[in-house]
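Starting off with a structure, shown below.
Only a part of the assembly is drawn; its chains keep their places, and the rest are absent.
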Amino acid sequence: MSAEDRVRELGLAVPDYADPPYGGRYGKVKPFHREGNLLLLSGITPEDREGNRLHPGRFGLDLTVEQGYEAARMTAVNALGLIRLAVGSLDKVTSIGRNLCFLRTTDDFEDLHLVSDGVSQLFIDVFGPVAGVAGRASIGVSALSRRNCFELWTEVSVTP
Amino acid sequence: MSAEDRVRELGLAVPDYADPPYGGRYGKVKPFHREGNLLLLSGITPEDREGNRLHPGRFGLDLTVEQGYEAARMTAVNALGLIRLAVGSLDKVTSIGRNLCFLRTTDDFEDLHLVSDGVSQLFIDVFGPVAGVAGRASIGVSALSRRNCFELWTEVSVTP
């Protein structure tokens, strides 16, 4: 089963970043950068195309790990939309590279990895246990734009 | 008009990292890494070559967004110097890839993107609205070296 098949089977609501065109809210930024087989994605957040945020807040203060997992999973679904925009189809992904996960946390929050699992598991669900499994780091920070609780910076290998 | 032409027209004070040679203050680090067409830049701060910092401090506490925009813009001008050192001329840039922007902030600062716009706009001013527009993430953190308010980690595509 292909990645596009799995997305259909899972019923994921992958956003279409072509319509309306990506950009706007954060000034002049682009949705992806490609260099050779490397697709570089940045600044992906748990927001829908109207700017509604899923679980804005801070881990350790007013958000549970379960809410974080949901937000991380939505962020990864948004990443699927960016990959489609960049290369046309998820079936052109050869493997997910690294996920750098930023979480808005208090100083004493420790379960960062349980939140980031929302990204990792979604990519495994879609791309399978070989191509979908990626490197990762989870970093707890003071602030993210618009009080988002999660932001993803990621690197993906795609076919030529 | 080429990127080098625009730099001249804008009258930007791009530092010469060859004289004196880059390095020193932060120990044994190099100014850039190149792998194929990918130029990887790191640890760029709003400091001049004598180590004078523009607006050290913290957003949400003792710095305004306007000061941050200035510091971010100066950081991007410093990046131009590193690109020149790496590939000889700004005209060899095919496009800016991603800007990972770290800001020293309080926990409740929200306008990170307005600060990072200082980087994005400078690259657009120099490289134009196609090659200059990049991906971006803005991350609010507790500490940066020497109390700098801003630090840039960026990826640039260059001609072979």
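Worth a mention:
Order as written gives the chain letters A and B; numbering starts at 1 within each chain.
Everything that follows uses one rule, which is that a contact is a pair of C-beta atoms (placed from the backbone, for glycine too) under 8 Å apart; a residue touches a chain by one contact, two chains touch by 3 or more.
Since the model is a prediction, treat every value here as computed from it, not as a measurement.
The copy number for the entire complex in this file, given 2 shown chains of one sequence, is 3.
Simple rule for what comes next: only the chains that are shown with their structure count from here on.
Note on chain placement: the centre of subunit A and the centre of subunit B lie 25 Å apart, centres being C-alpha means.
Residues of subunit A touching subunit B in their complex: 26-33, 35-36, 38, 40-43, 58, 102, 139, 141-147, 151, 153. Contacts from subunit B toward subunit A in the complex involve residues 36-38, 60, 95-100, 103, 105-110, 112-113, 116-117, 120-121, 124, 129, 133-142, 155, 157.
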